[in-house]
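For reference, the structure I am asking about is given below.
With one protein chain held back, the other chains of the complex are shown just where they sit.
Let's turn to chain A:
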Amino acid sequence: MSTTTTGLRRAADVAKGDQLPPLTLKVTRRDLIRYSGISSDCNFIHYSDKRAKEAGLPGVIAHGLLTMGMVARIVTDWVGDPAAVIDYQARFGRPVVVPDDEAGTTIDVTAKVGLVNDDGTARVDVYAKCEGQLIFGRCYAIVRLA
């Protein structure tokens, strides 16, 4: 058993270096529009290629917070309870360009346990790549374990 009745992963079952099951995410323009609406971040770089290019970008890019929100699932699925994430942070390194087609783009996410603390928490280091390049400078979550 790797989880308890509370759903939470047990500290005894977690060791530094453990790899989490990887995650592949698809991001399309539809996701960007939906996130703009829900987050009230309606910056034109998330919907207008023309204006994104005028701002010096290769094209429309995803919100950093959209990718950060999507990527969180690698941690929450593994730890067993989303509320076990008590700290989650990312540096937005490389913009995720989202083409104007059905395929959109793909983010490949891997993660590993970077540190197990003696207070019953662990640090999970997250690596998200788009077209082979890391999109976050640094990204990790601190999770509570059972």
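Brief remarks on what is shown
Going forward, a residue touches a chain if its C-beta (ideal position, glycine included) is under 8 Å from a C-beta of that chain, and two chains touch if they have at least 3 such contacts; residues count from 1.
The rule is simple: contacts and distances are computed from a predicted model.
Per the UniProt record, the chain missing from the shown structure is "MaoC family dehydratase N-terminal domain-containing protein", taken from the list "MaoC family dehydratase N-terminal domain-containing protein", "Na(+)-translocating NADH-quinone reductase subunit B", "Cytochrome c biogenesis protein" or "ABC transporter permease".
One chain of the complex is left out; on chain A, the residues touching it are 5-8, 25, 31, 34-35, 38-41, 55, 63-66, 68-70, 72-73, 75-77, 80-83, 85-92, 137, 141.
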